[in-house]
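Apart from one protein chain that is not included, each protein chain of the complex appears where it belongs.
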Amino acid sequence: MESPEQIRDRLLARFPGAEISVVTNPGIAAQHSLLLGAAHARAIAEFLRDDPTLKLDQCSNVTGIDWPEKEIVETKNISTPDPANPAAPPKVVEQKTKRLQPGFLEVVYHLYSITHRHGPVIFRLRTGNRTDQATVPSLTPVWRSCEFQEREVFDLFGVTFVGHPDLRRILMWDEFKDHPMRRDYVEPDDYEWEPTPHGAVLEKAKAHYPTPPAPAAVAPVKGAVA
Amino acid sequence: MSVSDLSALNAQRATPGARVREVHDSFHGDLLEVSMGPHHPSTHGVFRMIVTLDGETIVKLKPVFGYLHRNHEKLGETVTYLGSMPYTDRLDYLSSMTNNWAYALAVEKLAGQAVPERAEYVRVILAELTRLLNHTCLAGFLMQDCGCSGTPLMYAFREREYILDLFESLSGSRMMCNYQRFGGCRVDPSADWLAGAQKLTDRYGTFLDEFETLLTGNEIIMARTQGVGKLSPELAISAGVTGPMLRATGVNYDLRKVDAYGVYPRFDFRVPLGDHGDVYDRYMIRVLEMRESIKILQQALAGLPAGPIMDPKAKLRSFRPKAGEAYGRIEGPKGEIGFYLLSDGSPNPYRYRIRPPSFINLTVLEDMCLGHTVADAVIILGSVDIVLGEVDR
Amino acid sequence: MFKRDSEDCPLSQEVTPPPPAVTEAERDELRRQGILLTSLQELYTWGNSHSVWPLNFGLACCAIEMIAASMAKFDIARFGSEVFRPSPRQADLLIVSGTVTKKMAPQVIRLWNQMPEPKYCIAMGACAISGGPFKQGYNVLKGIDRFIPVDIYIPGCPPRPEALLHGLVQLQKKIQGFKLTGPDAPRHLRDDQPCNCPVPEFGEHDLEPPANPEVWTAPPAIVRKD
Partner (left out) sequence: MLGTGLLQGLGVTAKNFVGSFHDPARLTTIEYPEVKTKLPEAYRNFPFLVTENATDPMGTLRCVACQICEKECPPQCIYIEKSKDKKPDATGKPQLFPAVFAIDTSVCMSCQICVEVCPFEAIKMDQVYEIATTDRFSALLLNREQLAKSNAYYHEIHPTEAAEVDARLAAERKAAEEKAAAAAAAKAAAAAAKASPVAKPPLTA
């Protein structure tokens, strides 16, 4: 099967001006992927499906990934030579620059070819941001298998798929407002009783019971020899 | 919904399913909308279908999911890689061993972990036992849905208990085995256990003969299932249908052959293919697959090599794969079960995604049911072989 | 006929039960002679406890073990409970076998409300008791006893079919201990306790309300000292 670079070159020749780049996977699995711009995604998907050498007729898996915005601190060493004494070693000043990397949502598609029995070819689509531009083109018209999976990504991540025939919530109820798979999702506070609290649950327990109950009230460890 | 909506409904239907007869008289008046589920007497858990009926004929069917949405993917991000292993048992709770394997395979891909040969053989043995277990139960459940109340399911569960006894004496639990580890298996099967597995393998063909005498040639079952719920190969491929469902339409695609994972290339077995893609074919494919599984089991038990069951370099605690991503998949009894893992170098995965075969197989449920009666919808659903733990995750 | 009319019912004012007219030893002697002595109460609870018909209702993994318990190897018919009724109108026992999600909870409670008295509830498995291993999930109800009264809890994940049978035997013992009249009479023989539970509604973030305080109050939590 062709490598992602070869596919990219072929796609660029076929769709001049399309945004296509290869995202390398640093891990041991080395499953590299293609990052597609939203404008040509649909046409490229159809090309990948119909191209006789690739014939990626099965879209196996659609995954949503949330990348919240994060603050990146870059440390740079700037050496300034001393003007008075050029022979002296230059003064090194550590300069920190803070940069806010904007967040986005990503949808990853894993494609296989049943005809040629090869794969996976992986490509990614990214939204503009996580709020008002959380849209990518829907690929349900290209592969039927995206229908429920894209609905799931819409439900849990809040990515709107433009051109999806039936974009509704699929796993949560219709009245639900949040997107629970996002990293910044806060669960409803329905804590009431947890005998073995840890971590986040412990924080909740402390909030709900600001003063620890008297030892006698701690029913579960009654009879314990402290 | 009124009859006048019907032509619009037929026109907007993207895929060529069965068209619905349009009769515009006062007798064939309005369409009836029925909500089937989430509590219903069939044996497929909390699945709901909103069915629009014209008389008894289905003109529209919308599945409703989420009644068993247990947040596996969110929990997978909060627990360690090892901690997710017992949760995979609870995905498709009829075949926990193959779920374990799929997850172990994905993590091994992510971390570059090697697996000793003996463990690969044991995994094949357990996966094929799981396939026997799953397909036997499915046949029982399908017949229960057809109306053969009790008997086939009882026979199926009698055999299930024998396989569960094997699982229990090896892994310690009947259903939730939690047996595979990254780089091997948790315990080494003893000689006694292997003898038990051999005995079961030798005997299982006899049971299948009996089961098939009971069901396969039965005229009522044939009349009830043949020509019902037909699926075309083109639609099946486009909709990502995998496993016995896909092969029943005649598409030769079995990951055991295609991906050749584990030690499957060493075994001689065939991939049964269907002709019509109807409910009967799906039932027959499963019976034939069980026969092939018995062949694989015989070869694997005969060729089981000695050696370690765990890779000595494998780590149990403080397991942190390098940053990167991996997608690993195997041929589960229900189809392609895959795990997509994204690591950022921490002890927990950044993203833990399950590719559930039966959820994606349900994409074509409406297409298969259109034009059939409401009683057929139940057996078409039964033939898809869904387990809600995996559909909703 | 067993309904207690009002609080001034004379039987309810009894403080100590009168000594039995026939002692156990005498009864055994009579039974050996072929004479069976019984009271209306014993007959009623005996009949009641040996014909507990469960609702044919499975939720998740534990449902498979529940089916296994009704099959040949474990044979729940030996306890008079093999008649799994598809309709809640004909069922006595709700076996909550598996995880109750927030999306499913209103349906479970509605089924409970549709069952006629006398009715019992078994929470089978960790998930039904407390949310179990999935209790941290955003869509998982932390125990069905938040909304409906539970008679027997069977821990395990999943419990063996024998454990379910053991739970059923415990329930039978509980039923056999029922008094027909008086303040200790079970719920279905009294007017003052409700048998219907309010059904929660789907809210924007959670069920509304998230628990039914009439059915369940939590004991104080353990809060770690550090």
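Note that the chains are named A, B and C in the order they appear, and that numbering of residues resets to 1 at the start of each chain.
Just so we're on the same page, a contact is a pair of C-beta atoms (placed from the backbone, for glycine too) under 8 Å apart; a residue touches a chain by one contact, two chains touch by 3 or more.
Bear in mind that the values here come from a model prediction, so they are computed numbers and not experimental data.
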item: Neighbouring shown chains of the undisplayed chain, as defined at the top; value: A, B, C
item: Omitted-chain contact residue, chosen from C:A60, C:A105 or C:I129; value: C:I129
item: Chain not shown: contacting residue from B:T57, B:N71 or B:S84; value: B:S84
item: Among C:R27, C:K73, C:H188 or C:H205, residue touching the chain not depicted; value: C:K73
item: Chain A residues that touch the omitted chain in the full complex; value: 193, 195-199, 201, 219-226
item: Missing-partner contacts on chain B, residue numbers; value: 79-80, 82-87, 151, 155, 158, 161, 165, 168-173, 176, 178, 186-187, 210, 213-220, 222, 316-317
item: Missing-partner contacts on chain C, residue numbers; value: 72-75, 78, 123, 126, 129-136, 143, 145, 150-157, 159-160, 162-163, 165-167, 169-170, 174, 219, 222, 224-225
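As a convention for this text, only the chains that are shown with their structure count from here on.
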item: Distance between the centres, which are taken as Cα means, of chain C and chain A, whole angstrom; value: 45
item: Between chain C and chain B, distance of the C-alpha-averaged centres to the nearest whole Å; value: 34
item: Inter-centroid spacing, chain B versus chain A (mean Cα positions, whole Å); value: 28
item: Residue numbers of chain A (touch at least two other chains); value: 171-173, 180
item: Interface hub residues of chain B, defined as touching at least two other chains; value: 66, 69, 71, 74, 392
item: List of chain A residues in touch with chain B within their complex; value: 25-31, 57-61, 63, 65, 108, 110, 114, 117, 120, 122, 141, 143-145, 147-149, 156, 165, 169-173, 180-181
item: Touching residues (chain side chain C, partner chain B) in the complex; value: 56-61, 63-65, 67-68, 71-73, 86, 98-99, 101, 103-104, 107, 111, 133-134, 136-140, 157-158, 160
item: Chain C-facing residues of chain B, complex; value: 38-41, 43, 45-46, 66-71, 74-75, 78, 86-87, 90, 93-94, 153-154, 157-158, 160-161, 174-176, 388-389, 392
